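Only a single protein chain was left out; the remaining protein chains are all shown in position.
The chains carry the letters A and B, assigned in the order they are written, with residues numbered from 1 in each.
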Amino acid sequence: MDNNLKKVIIIDYQLGNLFSVKQACDTVGINSQISSNREDVLNADALILPGVGAFIEAMNNLRKFRLDTAIQDKVKSGTPIFGICLGQQLLFTESEEFGAGQGLDLISGLIKRFPNTFDERKIKVPHIAWNTIYTMQQEWGDSALKDLDNNDFMYFIHSYYVKPIDDACILTITNYDEIEFCSSILKNNIFATQFHPEKSADKGLSIYRNWALINNLYNNERN
Amino acid sequence: MKTVGIIPRLDIKGPNLVKGIHLEGLRVLGKPSDFAKYYYEQGADELMFMDVVASLYERNSLHDIISETAKSIFIPITVGGGLRSISDIKEVLRVGADKVCLNTAAIKNPQIIKDASRMFGSSTIVVAIEAIKESNGKYLAYTDNGREYTGVDVFEWAQKVAELGAGEIVITSVDKEGTGQGYDLDLISKITNLVGIPVIAHGGAGKQSHIVDVLKDGNISSAMISSLFHYHFIKENRSQASTLEGNVEFLKQKRSFHIFEPCSIEVVKRELKINYIDCRL
Partner (left out) sequence: MKETKKFEVFYGLPEQVIFCKKCVISNQRPTSAVEFKHTKDSKKTTMNFDEEGVCDACRTAEIKDNIDWGMREEELIKLLDKHRKNDGSYDCLVPGSGGKDSAYQAHVLKYKYNMNPLTVTWPPILYTDYGLQNWKNWLDSGFDNISFYRNGKVMKLLTKLSIENLLHPFQTFILGQKNLAPKIAAQHGINLIFYGENEAEYGNPLADNMTSLRDKSYFSFEHLDEVFLAGVSIKELMEKYDVRLSDLMAFLPPKVEDLQKANIEVHYLGYYLKWTPQEVYYYAVENTGFKARPHRTQGTFSKYSGIDDKIDDLHFYTTFIKFGIGRATYDAAQEIRNRHLTREEGVALVNRFDGEFPDRYFNDVMEYIGMEPEYFHELCDKFRSPHLWVKIEGNWKLRNNVACTGHDDKELSS
């Protein structure tokens, strides 16, 4: 791998399987490195924030490694960030999970849990399934989703979902058993998905590739 | 939209993919990675790798297969068989598994479900229940690949498993497993009605319609299938089994196993769609 390529840091805060995220990056030619080091994050050209697990623990770990402020600074200064699953949720303001506390607050909104019953129907939680994503207002053409069609399938595995205050940042919606929720967001340099593109076969890989393309991560010049 | 998943299950012994009946028998069908690749290309939604002798032989040996698979197969991989401790789980996740499946360890020490789901996230922890119907009609849970009697009632156990924080349950009917006679619909629907977490059905699929039968009510999240797909694979393909170990008499004879009407994943999914069951096609 060419070391003059832009450097993407996959943030490791000790929660979740990073192997597949790294594999996906390798497969599409993204120059990535897994790190929990604050300096690495501050020097990165772009960030990936993955994760599977509990919100509270995640935020505690981010604070412990002083990654929370590093991420906030970088994002506010325009560094592209790609949040996945729990990683998407961490970008928001706060979770309704009791005692969960504050998130990184880079996007205003709450994190909510799927209810166990809805419309007198039992809802299976976690939502573990391939499900379709469809447009709301934003066009996909300029986003990492540009090679996808409306209603393509992605892989979901989560009990919580995000509810942004401003609908304009919603990129896709998904319907789980009649509950509609935001499944991905795009706001300037912030792109995040509730689903796992690295677990969504070829279409998922295209998201990695296109995110890198759109953010000029295949260029040799380093900023 | 509520979709269902089709999950091929690969039973592994050492270097070989094997397939038994009633979780007994080590008939070798080929090399695991050949099957995994084929199923990925055919549209499998997830893959399950089960080391069928790990608990029985008290060892662990799937790591190489997992890493190799995770490098080129970008769908979720669940790994089970002989995972006895938090560090076993950690190790398997580290080499590329997305979810882990516990049975023997969980029944022996239910606390491990709680600890593991806290540490790795509920959705990472799957608990498998191997059910055998006793002569008095009760369903009891077994461990060590359908071998050890525990006396534990499967329905009580399923509820406990969900309470302790597991993300999913795989319910296997050992009586039906490998027979191609169809899923045990009674057992499976009862389990899914008792818990609020997703339930995956396993054991007995002999033809497409069996899969429709188990998924059409909408309460089962996925169908896990082994024989039906494996016997189809060997009809269409050749897979070189290991020369170091394993009995390949069946492969040599090039027979089919006629209790099954083997078919591909694509055929199954189309059948589901015809029956108004949503899935990724």
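Heads up, the rule we're going with is that contacts are C-beta pairs under 8 Å (C-beta built on N, C-alpha and C of every residue); 3 or more make two chains touch, one makes a residue touch a chain.
For clarity, every value in this text was computed on a predicted model and none was experimentally measured.
For the chain excluded from display, the touched partners among the shown chains of the whole complex are B. Residue-wise, the contact with the chain that is not shown comes from B:E134, picked out of B:E41, B:D64, B:E134 or B:E266. Across B:N60, B:N247 or B:N275, the single residue that touches the chain missing here is B:N247.
Among B:H22, B:R94, B:K114 or B:K190, only B:H22 touches the chain that is left out of the view.
Listed here are the chain B residues that touch the chain not shown: 14, 21-22, 24-27, 53, 56-59, 132, 134-135, 142, 144, 146-149, 174-175, 178-179, 244-250, 257-259.
Here, only the chains that are shown with their structure count from here on.
Those residues of chain B whose C-beta lies close enough to touch chain A in the complex are 1-5, 40, 45, 70-72, 74-76, 93-98, 118, 120-124, 167-168, 196-199, 221-222, 279-280. If you check the complex, the residues on chain A that touch chain B are 15-17, 19-20, 23-24, 27, 52-54, 86, 116, 122-126, 128-132, 153, 155, 157-159, 175-177, 196, 198-202, 204-205.
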